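Coming up: chain A.
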Amino acid sequence: MEELVFTRPRYIKKAPFHYCPGCGHSIIHRLVAEVIEELGIGEKTIGVPPAGCAVLAYDYFDVDMGEAPHGRGPALATGIKRILPDRIVFSYQGDGDIAAIGTSETIHTANRGENITVIFVNNNCYGMTGGQMAPTTLLGQNSTTTPGGRDENRDGPPIDLSEMLALVRGTVYIERTAVNSIRNIRNTKKAITKAFKAQIAGLGFSLVEILSPCPTNWKMSSTDSCRWIDESVMQTFPLKVIKDEIG
Partner candidate 1 sequence: MKKTVFAGFGGQGVLMMGYVFAVAAMRDGREVTYLPAYGAEMRGGTANCTVVVSDEEIFSPVSSSPDFAVIMNKPSLVKYEGVMNGGGTIFLNSNHVSRELTRDDLTSIRIPAVEIAKELGSERVVNMIMLGAFAAHTRMTSLDSIMNGLSEIVKDTKASIMKLNRRGLDRGAEYILKGDSR
Partner candidate 2 sequence: MDKKLLMRGSQVIGEAAIRAGCRFYAGYPITPQNEIPEFMSGAMADLEGGTFIQAESEIAAINMVIGASMAGARAMTSSSSPGISLKQEGISFLAALELPAVIVNVMRGGPGLGNIAPSQGDYFQATRGGGHGDYRSIVLAPAHGQELADLTRKAFEYADRYRTPVMILADGMMGQMMEPVVFPDPINLDELPPKPWVLDGAQGRPSRIIKSLILDTVEMEEHNWKLDRKYKIISGEIPHAETYMTEDAKLVVVAYGTAARIARGGIKRAREMGLKVGLLRPVTLWPFPDRAIREMSRLVKDFMVFEMNTGQMIDDVRLSLEGRSNVHFYGRPGGIVSTPDEIGKAISSLYYRQHLKED
């Protein structure tokens, strides 16, 4: 008997993704949806999408979704979670959302130890607005606002937000992963599972930073983008468990 071993997860709607070819967002969407399905929390999960390319995440996730203004996802998620503490609440945020405009909300939500999970998608650029510099753009990396490459003196260095958050007492689990290879995708799913489990157990703030390709704004092919994450992005943002107090 032939068996269906891979198909669209239950909590991703049938709609085709609007993302560019080779974009990591939809891989990450799928992984989050798979974890929600496997943990059996689809009927009590509320997601908070960001501004940016993933603003339309509510068109794909088949769970309750509530839009947040740019950068305010953690604050909004705090409001939801405090009213409904037995539900599972995650915010989905890009690098600009979490590490530039929403830095304050992120740090303070983490510091309060809000029992939510943050999916932090780091693609080293502002995707939706057309490839401007992000707080995580690499030194020397071209963007539409760093002609000639990001310059440390002019633009500052890329910010290690996840490492910063690890210093905050309210965080229990922070890991940086990537979706540029089969192995990294599998590890990312494990990390997301761990982060949601931490929330289910009521332990506190969990976050998975995911290095994700943006072939369009990087002006590379999909396969080159995946390679570039290995060769360049990981030099600045190494994959690792940054904090694990789950035990």
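Here is how the candidates were picked: all candidates are chains of the complex that A comes from, given by their letters.
Simple rule for what comes next: a residue touches a chain if its C-beta (ideal position, glycine included) is under 8 Å from a C-beta of that chain, and two chains touch if they have at least 3 such contacts; residues count from 1.
Every value quoted in this text rests on a predicted model; they were computed, and no experiment measured them.
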item: Chain A in this complex - touching candidate among 1 or 2; value: 2
item: Contact set on chain A toward candidate 2 in their complex; value: 42-46, 48, 55-56, 58, 61-69, 72, 75-84, 87-88, 104-105, 107-108, 112
